Structures are given as structure tokens and as C-alpha cells.
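Before I ask anything, here is the structure I am working with.
After this line comes subunit A, so read on.
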Amino acid sequence: MLCAMVSRYRPTLLGTVTLLVVAALTACIPADEPAGTPTVAPVNATSLPPECAKAQLQTKTPGKLTIATDNPAYPPWFVDNKPENGQGFEGAVAAAIAQKLGFATGEVVWKRVTFNSAIAPGPKDFDFDINQFSITDARRQAVDFSAPYYNVRQAVIALKSNKIANARNFGDLKDAKLGAQVSTTSYQMITTVVQPNTQPSVYNTNDDAKQALQNGSIDGLVVDLPTGFQMVAEIKDAKVVGQLPLAVAQPEQFGLVLDKGSPLTACVSRAIEALRASKTLEQLERQWLAQVAGAPELA
Partner candidate 1 sequence: MTGSAGASAGGRTVLSCRGVRKSFRANLVLDDLDLDVGEHEVVALIGASGSGKSTLLRCVNLLEEIDDGTIHLDGEHITDPRVDADRVRQRIGIVFQAYNLFPHMSVLANITLAPRRVHRRPRAEAEAHARELLARVGLADKADAYPDQLSGGQQQRVAIVRALVNSPRLMLLDEVTSALDPELVGEVLALIRDLKDEGMTMLIATHEMAFARDVADRVCFLDGGRVLEQGPPAQVLGEPTQPRTRQFLRRIIEAGRL
Partner candidate 2 sequence: MTTTHSPSPVQQERIAYRRRQTIRSVLIAAASTAVVGLILMVAVTGSPGWDRVRASFLDWRVARQALPSVLGGLWLNVRLLVFCAAGALVLGLLIALLRTLRGPVFFPMRALSAGYTYTFRGLPLIIVLYVMALGVPGLRLAGTPSVLVLGAIAIVLTYSGYLAEVFRAGIESVHPSQVAAARSLGLTYRQTMRHVVLPQAVRRVAPPLLNDIVALQKDVGLISLAGPIDAIRAAQIEVGETFNFTPYIVAGALFVLLAAPLIAVTDWVTLRAARRRA
């Protein structure tokens, strides 16, 4: 009973001192946090169950949906660094999810949040964060992921004049100096799958990595395929060398990031599943990520 009191008590300094001196001495354990993300059974209907009605959702600001992404927000995921315009693949997916959950455009608030803030323990400034986060089990210990909204492949891009421009397999990449953005699965791909002889170079942003590629400081850059195509369009004389194979049997997937134990995870996942069932996701992919088809496979 004392334990229940501790977990519901609003902390003030004096209260903390007196109460918790006792609590510490009795080695009291705070109440358990809710268990991990409940599994979402695939739903055939494209409408959401009653517990996911807009009025029931415990968003940060009642009546509004707060969505976060990083700054700058790059194409083809967003357009003009303005997520609120609903353009770009992730801009459109976020808008579709909001609409599915019953929020009008005016009721969606966008926030800019750094990578570290998104994964830090502590109350989040947002309801969910959409920013090409790949779902992994290790990361699940720290945050909640929604159902996946996109299957992603990694690719290598290089300048057409570079020695690896026509690489066909990993053997051709062994002596290459590759690069990737920090905290992405692209880097992990290099170290676990490609395994070149030299340590890869790591950059704060894809902009820096792009510059290094153009300078010739790296031979090839590993990024997800849509970003790769975008970059190749922006850099003259660059090309997509090829797609990297899947690391394990199932594909790498992007998911939304929510606070661990967030009450919204189930409903947001339902919304995504509904969009998948109604082929909305597929249509948005075709609209914003069309050029992805046809990249050669690296073995």
C-alpha cells in the first residue's frame, strides 16, 4: 500500500525528502510500468475500433496531434523542409495517419526535435516522431515503435568517376572507403554486411556526407534507397551503384517512434494497418518514391 502511495504522489521537494527517506529505508520498489507494446493483430477493416476514436486518444494536447521530425527535413521524405505541407513520403504518411485518427489539418501541430531528444528517457514533446527510424529489437528497449509503414533497402551511391561506380558485388567494395550518417542502420550495414577493409567514415548529417562524396574523401555513401536517389539527382555525376541485400530474412522497416509505454501506440499502429489495408501506403509510395524501382542488386 505504501508502494501505491509512492507511485501516485505528486513530487514536491519537501514531500520527497520526508516520504522517500522512509521509502528508501524500506527499499520500496515503484509500481511496475506497463508492459511493452501490445501486439497488433492485422485488421481487415479500414476503420478504427472505438477505443481509438479521437476523443479517447490521450494526446499531449487534448484535441491536437503533435507530430515531430528533425530539422532539416529532407526530400523525398518531406518537401521544402515544411512537414506541415503534407508533401513528401513521410509528410504525406503523417498527414494520412492524422486524418485516419480523426484530426483535421488545423489540429495537427508539427515540432522539430533532434534525434537524441527523440530517444531520451523523459517526457516527450510529441505524440509520435516520424523520421526514417528503423525498427530494431535493441531499440525497442528504449522506445515504442508503431507498426511499420515502409520497407526500406540500403543502397550505395558514388560519383560516376569513382572506381567503385560499376561495382557488382561486395568484393568490388572491399577496398573502398565508404561513408554513412551517424546513428543510422546504414552504418551498421557497412560494418556487418559489406565489411570493407578500411573503417567507414561517419558524418553528422547526410549533407556533410554528400560533401565528402563530392570531395572524393569517400568512394561511396550508404543511404536508404529513396534518399540515395534523391542525392543522385542533386549531385551531378553521381549514380546509384546498387542496392545492398537484406541483412536478415525480413526487410528493414521504418516505424514511428513513441514514448515507451505510450497509450497511443496501439491506435497509431491500427491507423497504419488501416492505411496499408486500404492501399493508401502503396499509393503514397508510388507517388513519392517512384524512382526506387530498378536499382541493381549488389551481392
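Worth pointing out:
Basically, contacts are C-beta pairs under 8 Å (C-beta built on N, C-alpha and C of every residue); 3 or more make two chains touch, one makes a residue touch a chain; residues count from 1.
How were these candidates chosen? In short, all candidates are chains of the complex that A comes from, given by their letters.
Only a predicted model underlies this, so the values are computations on that prediction, with no experimental measurement involved.
One chain among 1 or 2 touches subunit A in this complex, and its number is 2.
Interface of subunit A with candidate 2 (complex): residues 6-7, 11, 13, 16-17, 20-21, 23-24, 30, 33, 115-116, 119-122, 136, 138-139, 141-143, 179, 182-184, 187-188, 199, 201-204, 208, 211-212, 214-218, 260.
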